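First the structure, in the form of structure tokens, and then the observations on it.
The complex appears here minus one protein chain, its other protein chains still in place.
On to chain A.
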Amino acid sequence: MISNSIPKQLRLSVTESINFNWEQSGGLLLFSTQRPILEKTKRLSIKNSSINQLKWNSLILSSTRKFYSQSHGIFLSLQKLSAKLKLEKKQKQSTILNLQLNLNLNERLNKFQSDLVLISRQYRAVLTEYLVSLSQKSKTDPNLVDEANLIGLAVMLWHLCEIIFIDQTVYVTAREPLSNWYLYHFSMNNNSLRQNIFQTNNSRNDKKNKKIQKQNKLMKKQNLNKIDLIQVLQSALVGDFEQVFFFIEQELSEIKKSPNMNKSLIRIIKFIRSELSSCPRDFEISNLSGSVDKLKKWQRECQQKIERLPEFNISYDNSISLLIKNWKELLLIFAGDFDVIRQYSQNWIEFLIANVLWVNPSLTIKELPLLVEQCRKEFINTEDTPTNEIIMMILKNSPIKVIRMIETLIASPWLSAHLIDLLYHSKIIDSQKITYNGLDLREHYLIEFCQRLINCNDMFITTSSYLKQCKTVGRSYIELFLKREKIDSDNYAKKLINICTKNDLYKSAARIKNTRAIQLLQTNNNVQALIWLISIDPIRRKNVLINRTVDKILKNANDLSDLEILVNSISSVINEKNSSYQSDLFNYLSKYSKITHLFEKGQLQKGAKIIVNLIETRTLPKQFWLTILNDIAKLISLQDEIIFDKHGTFVIMNFLEQITTFKHQSETLLSIHNSQIQKIRFLLVKNLGKSLIY
């Protein structure tokens, strides 16, 4: 792999390769490298020392974060609602004879259904808000155009899913919701979505369009140049009366302005306008059959009007003849004439909408799939856009296929995740029956979305909230993502530990505390580091590191106040966490602190008793033997009263013997000089005498 002995200036063909590295955000860093790797290879050009950063779907704006936060709130409320209903169902099962409870449960189920509709609309509202924000920003930043189009698509698809899958109770027939959906998303003004849906390779339509365009050209010559009659027909086809009236008004005003004002033309156009106004457009859900009858009646009237229309008469002005001809076509559309509808439909979706409006107005949503098949067959030679394919799957009531197609064709993890979650809670799909690599489908998509979400700054808590809903692997992913969180403050560490505790991730909590401790040790914040280390669960505590840290602290401690800070800090941690930290060192430090306080208060004998206790229980760490001996010497020599009683004096004398015997065996004890020992021995003898006498 490595060679250091290639002759100079030899023209070699070395394989130039690309090396890579994954970024945590899922992007790739790529750079030019060579195989084999040779030392001292000078770059030939700047490009050889450049790094390429490849990212997928990296758009994260402030509005994106807001969108994610809002949709997260809706997501959580859906989980709560669903959990509440599950609980109530369980209660029902346990008290099956309680009829009152059953009645309440039925009401509850109905309420839940309407809550689902509300939630779906809330999702749509936040999507729309995000879309508006992106559209505005894309006017100055062309990089946002694609994202804006994607969100527009998401809004449209979500709306359709809401109609077909969620909103079943409200819409009995498909007529109103579908036509509203179509008009809202595909009106003449919504160009990008129209382009998406109309990018069809339709050779049959091309021929027809050419014929119609020829007719249009003719009309233009005949002073019907403003109104595009084809557009009028196509608008009428999909029930876009607003557009139809708009065209009519526009044409009327143009004709009135023209110097050769054709009064007959004006009369005919006004006549058409009044006839169109009488078309029953709104369907009342409470009186569905009445509404259908009304429409059918109007359609019969249209039929009669068609029959009464004069034939194409050569004596008429050409423009009038053409207008009458097109009015006839319009009436045929309204009357539900299959052939005319087919003639003017540009694709199967338009054809479907027209069918639902004019041919089968009482068609229910459940009956839609059959009609979709029929409409699609009429356009069998056309190639569908990915969007059309998804729309077809939605209309055919195939939710799983819809989700899969959204994943592959649109690649919007947000959409896949939230949609499948909503469908799961609506019982439209049983995601557990379909698995992907051992995960149920809902979890799979939620995790795909979380992998995107975690890459936004400060979205870990939101991501973990989503992952908590993934019962199988959510915890593992939280653990994984925790490892990549940059812990740069105590507050953030505490936040993450809180999440760990809520999710029973005790190992991760210990890791975070350890990480924070090591960071603090590296910046010489030893006391703070020790506090973190002690707060770790005893089974996960690394005592070696703790002892080392305490040693460091003691080495750097200037006076007793430093030790007091240490002792107080440790005590507070123990009290707060109800944790345990047993060590001779801590025991000594806390007692020594007490001793000092007692001495300050003048309670010398009490302090002396604690010293004796420390020595007797053999809990005095070696590195403090000298300190204690010095303190003992001071106490005895400076005070006239007896501080240590005879028992205490004997204990200390034994202790001194131990030091003398084993001094040479310990480096720590070597620092205690023989002269010091002699001095203390003398003082102890004096003290013993006093204590025996008094």
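The definition used in the following text is that contacts are C-beta pairs under 8 Å (C-beta built on N, C-alpha and C of every residue); 3 or more make two chains touch, one makes a residue touch a chain; residues count from 1.
Following the convention adopted for this analysis, contacts and distances are computed from a predicted model.
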**Asked** Hey, which one's the missing chain according to UniProt: "Nucleoporin seh1", "Queuine tRNA-ribosyltransferase accessory subunit 2", "Nicotinamide-nucleotide adenylyltransferase" or "U3 small nucleolar RNA-associated protein 15 homolog"?
**Response** "Nucleoporin seh1"
**Request:** Determine which one of A:V172, A:L545, A:A633 or A:M653 touches the chain that has been left out.
**Result:** A:L545
**Complete:** Answer key for A:S69, A:S476 or A:Q603 versus the chain not shown reads A:S476
**Request:** Specify the residue from the set A:Q34, A:N360 or A:N587 that touches the hidden chain.
**Result:** A:Q34
**Prompt:** Going by the touch rule given at the top, which residues of chain A touch the chain that is not shown?
**Reply:** 1-2, 4-26, 28-35, 37-58, 60, 146-147, 150, 404, 411, 434, 436-439, 441, 447, 451, 472-477, 480, 483-486, 507, 511, 514-515, 517-519, 521-524, 529, 545, 548
